[in-house]
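Reading through the structure tokens given below for one structure.
Of the protein chains in this complex, all but one are displayed in their positions.
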Amino acid sequence: MTLVFSNLRKQYGANVAINDVSTAFEAGMIHGVIGPNGAGKSTLINMTAGSYTVSAGSISLDGRRLDGMKKYEIANAGIARTYQNIRLFDQMTAIENLEVCAYPSEVNHTWREVFWPPYGRARAKARRESCMEILQFFGLERYADVEAGSLPYGRQRMLEIARALAMKPRVLLLDEPAAGLNHHETAELTAKLAELRSPDRIILVVEHDMDLVMTLCDRIVVMHHGKLLFQGSPSEVQASSDVQLAYLGTDNDIDDIRAAAQDRRAQLGIRARQRS
Amino acid sequence: MLGTLIQQTVNALTIGSIYALIALGYTMVYGVLRMINFAHGEMFMLGAYAAFFGLTLVVGEIGSAGAFALTLAFFGAVVAIGFFGVGVERLAYKPLRNSTRLAPMLSSLGVSLTLVTGIQILAGPQPMMFPSFFPTTRYDFMGGTITSVQIGILVAAFLLMFALYTLVNRSRMGIIVRAVSESRPTAQLLGINVNLAISAVFFSGPLLGAAGGILYASYYGIMSPTMGAVIGLKAFTAAILGGIGSIPGAMLGAYILAFVEVGGTALLPVVTNGVLGTEYRDVLSFVILILVLLVKPAGLLGEPVSEESMVYKREF
Amino acid sequence: MSSAITSPSAKTQALRLTAFLVLTAMVALIVATPFLPNYYIRVANSLLIYILLGIGLNIVIGYAGLLDLGFVAFYAVGAYTYALLASPQLDLHLPFLVIVCIAAFLGMITGVLLGIPVLKLRGDYLAIVTLGFGEIIRIVINNVDWLTGGPKGIARLDKASILGVDLARPVEIYWLLLVTVLGVGLFVWRLERSILGKAWAAIREDQDAARGIGINTTTAKLAAFATSATIGSIAGTIFAASQRFVSPESFSLQESVLIVLMIVIGGIGNILGIAAGAAILILLPEMLRELAEWRILFLGILMVVLIIVRPAGIVPRSFGPEKLIRGLFGK
Partner (left out) sequence: MKLAATLCLGVALIASPSLAEEISIGIAGPLSGPQAYFGKTWHNGFQLYIDKLNAAGGVNGVTVKVNQQDDKADPREGTLVAQKFCDDESVVIGLVNFNSGVAQSTLPIYEDCTLPTMSFGSNPDLTKQGYKFMVRPVANDLAGALLPAEYALQKLGAKTAVIVNDKQVFGQGISEIFGKNFTAGGGKLLDTLAIAPTDVDFTSVLAQIKAKSPDVIYVGAVMPQLALFAKQMHEQGVKATLMVPDGGYTPDFISQAGEANVQGTMVAIQVPPMDASPAISEFAKLYKEKFGEEAGPYSIYGYVQGQILEGILKSTKGLSREEMNEALHAVKVDTAVGTLEFDDIGELKVAPSFLYKVEGKDFKLVSSK
């Protein structure tokens, strides 16, 4: 199973955000996408998930074109994502956030569920059980019946990943999963994500936290100014002089500050408008 | 034919100017609070009543009011309603600022009901005569007729809108208001006094609305407690048509709506060969609104909202 | 957390008592109403119709989070369906149940037809466009005189009857409405708990994220619109059958706004809340009828106060029928 970007391009007017990116992501691995702010990392995720349209080039999963599909169709094709600014269903309980992911496969039985109570009860029970397993995996089972919006920030991050998993995805796109987490939580997250590595799943992580990326990822894609700068294993990336120059080099300090500022904003729960 | 055309154009411009004054209030409030203020039409009504009773209080008999007294009444009333608007915001909307979006909207419905009924009880439910703020003279012009009152309304409305536009774009307060409209949380982070901006909006919106109300009442020579409801709905439609949140959009929407209404009255029976009469005028307005929104979902001059930049996840 | 752990039984006890009191009061009222003078039965009928409308509109507003200000259009569709098919107007006199089915179907179709063009729009734009549709339908009804009688309306509608039993006296209409409200309420309650109901909630909370988990928001919203329209149309049919006269003034914008207010003041997304909201907005003005316009003033002020004190409504979303029943049996 492979997710392929070929000659991918995104532009807003004259501003080119993604410029001719071609690469492939194999199943069974965790892929990291790194790069300075504005390099186009999140844009890649947003295009893959159908939040942004593709200006040119294509995205395909096992030969099936994803670009041009509607957002929900992409999700149903097996692409699940999390968001940079957490987007849970705040007034639904934690477990409902997961249960609702069964919608595409079960909606056709709605009438049976409504008019035939035994069937409804059986479905509800089955849904709850399978979702409870996922919650348990993330250590969230005691929050199952708590409203998602009232969970602590770190739990919300976890819950969002749990929701993505409840979609039984083939591709998991994580947009800065460690943003706003403290060291302890980041370590916990890293461990959980490592367990998610599976031969029939592609995992893509966009992240600023270098420790997390370097420990977790099997392969890293480095973006710079909308272009693909380098790809390879963590050690190769660390060894690459190009990457050092462009990313880990002189700009490093300022980026740390930016990343920290971004995390702080996320912590405050602000969903500020962003001009792309 | 040309006479009719000129006539209808002047009519549309007059009505459009009044719609615009009110639509501005809707759009500014929406800009800073993302709230539909259903009580805004009542500011329009209160403006007329305030001017009328202010005048009665000062001069005693309306008929004897001189130009000075009328001017004084006009400005006194609009400023009073401006402060009243700020007070209403403090009492009825501010406690709900961090609540759902539906809550302040429905609170404003309650305010609207209270104000209309309050005036009905205080001043009586009957329509009342309103003194004309301009002496009425008719000018015949290429077969069309223009009255001095119409000219007065056009001039006054243009001046007010120009003043607002200048304030918003040039003054410090205008910059603050625009910053808050752009993003309230960011403005807050930057240390901008958000409350001040909101108060400014709730002062100037009702002020313009009240001015519209006085012009309107003196144009038609009449005021009634329910006059705000109908015109408020139309102005709101205009604001949405132009793209709610956008100040030029509100003005554009108002004039377009006025031209659609006038054009509908004039042309519907002709175009449909009598099948649809003038009674379908409002249907035409709404159909045009819907068509515009289908092509431009955020109105004519509104900024489209991209999903990643949604300020609010929940729409209500 | 810790304070809750100290006295769980006290909390359960309190809940059980509340549940018991609320349920007893409701049952007592339902049973007592038919024995009251006709005026009270008529008031109860009015209340039940608004509860039915509230249940219908709540699907769109409370569950799916779409602000629909033109709900009254569907109410009008149902009412005029009955008026045209059971009156001297077209000299048609179909049986009540047949008309209910036709009206439900027409309501659903109208819901879908109105839904398709507007569901792309967000929040406030959706509100004004639905409002526009409501007004369009009212204006059209007011003007196609040859069919609807125009402003004069349609009078002398047939008495409703089911299987030979007349449904015309206030108490008969009361039973009809009660059965309908309970049936529809149960249906909607189960619908809310189904997977579709959960999808509506997700759309309400964050429709882009809902798309992101694979929900076709267009069809889910259309389903909400259609279900709500069907219920509104059924309510209209019963309204026409009980009033035996319909005219456009019953379907004004104010009615739509009233139903929205009812839902929000009572407790959005909750059937018990709708009943509470209807009680305040329909019963209270009726109780204060002698005060003429003062009652409206009072209502306006009360609205503002209630919304400020309880922005999420009198009955919280979580305090639904389920909680009531569970509370009673201490589960």
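Here the chain labels run A, B and C in written order, and each chain numbers its own residues starting at 1.
As a convention for this text, contacts are C-beta pairs under 8 Å (C-beta built on N, C-alpha and C of every residue); 3 or more make two chains touch, one makes a residue touch a chain.
Model, not experiment: these values are computed from the prediction.
Q: Please provide the labels of all shown chains that the missing chain touches.
A: Result for the missing chain's touching partners among shown chains: B, C.
Q: For the chain left off this view, which of C:42, C:122 or C:190 is in contact with it?
A: Selected residue, touching the omitted chain: C:42.
Q: If the hidden chain were put back, which of C:101, C:155, C:222 or C:302 would touch it?
A: Within the whole complex, the residue contacting the unshown chain is C:155.
Q: Could you please point out the chain C residues that touch the chain left off the display?
A: Counting only chain C, the missing chain is touched by 21, 25, 28-29, 32-33, 36-40, 42-43, 46, 142-143, 150-153, 155-156, 170, 239, 243-245, 247, 249-250, 279, 283-284, 286-287, 289, 292-293, 295-296.
Q: Could you pull out which residues of chain B are in touch with the chain that's been left out?
A: Against the left-out chain, chain B lists 1, 4, 7-8, 11-12, 14-15, 117, 120, 124-127, 129, 136, 138, 140, 145, 147, 220-222, 224, 226-227, 229-230, 261-262, 265-266, 269, 277-279, 281-282.
Simple rule for what comes next: only the chains that are shown with their structure count from here on.
Q: Based on the averaged CA atom positions, which chain is farthest from chain C?
A: Between chain C and every other chain, the largest centroid distance is to A.
Q: How many angstrom lie between the CA centroids of chain B and chain C, rounded to a whole number?
A: The answer is 32 Å.
Q: Centre to centre, by mean C-alpha position, how many angstrom separate chain A and chain C?
A: 41
Q: Report, in whole Å, the distance between the mean C-alpha point of chain A and the mean C-alpha point of chain B.
A: 46
Q: Among all residues of chain B, which ones touch two or more of the remaining chains?
A: Residues 307, 310, 313-314.
Q: Show the residues in chain C shared as contacts by 2 or more other chains, in ascending order.
A: In chain C, 204-206, 208-209 touch at least two other chains.
Q: Can you list the residues on chain C that touch chain B in the complex?
A: 61, 65-67, 117-118, 120-125, 127-129, 132-133, 135-136, 139-140, 142-143, 204-209, 253, 257, 260-261, 264-265, 268, 293-294, 296-297, 299-304, 307-308, 311-312
Q: If we count contacts the way the header does, which residues on chain A are in touch with chain C in the complex?
A: Those in contact with chain C are residues 49-51, 70-72, 75-76, 80-81, 83, 87-92, 96, 99-104, 106-107, 109-110, 113-115, 117, 120, 123-124, 127, 163-164, 167.
Q: Report the residues of chain B in contact with chain C in the complex, numbered from low to high.
A: Going by the criterion above, the answer is residues 30, 36, 91-92, 95-96, 99-103, 106-107, 109-115, 117-118, 120-121, 125, 233, 236-237, 240, 244, 277, 279-280, 282-283, 286-287, 289-290, 293-294, 297-299, 305, 307, 310, 313-316.
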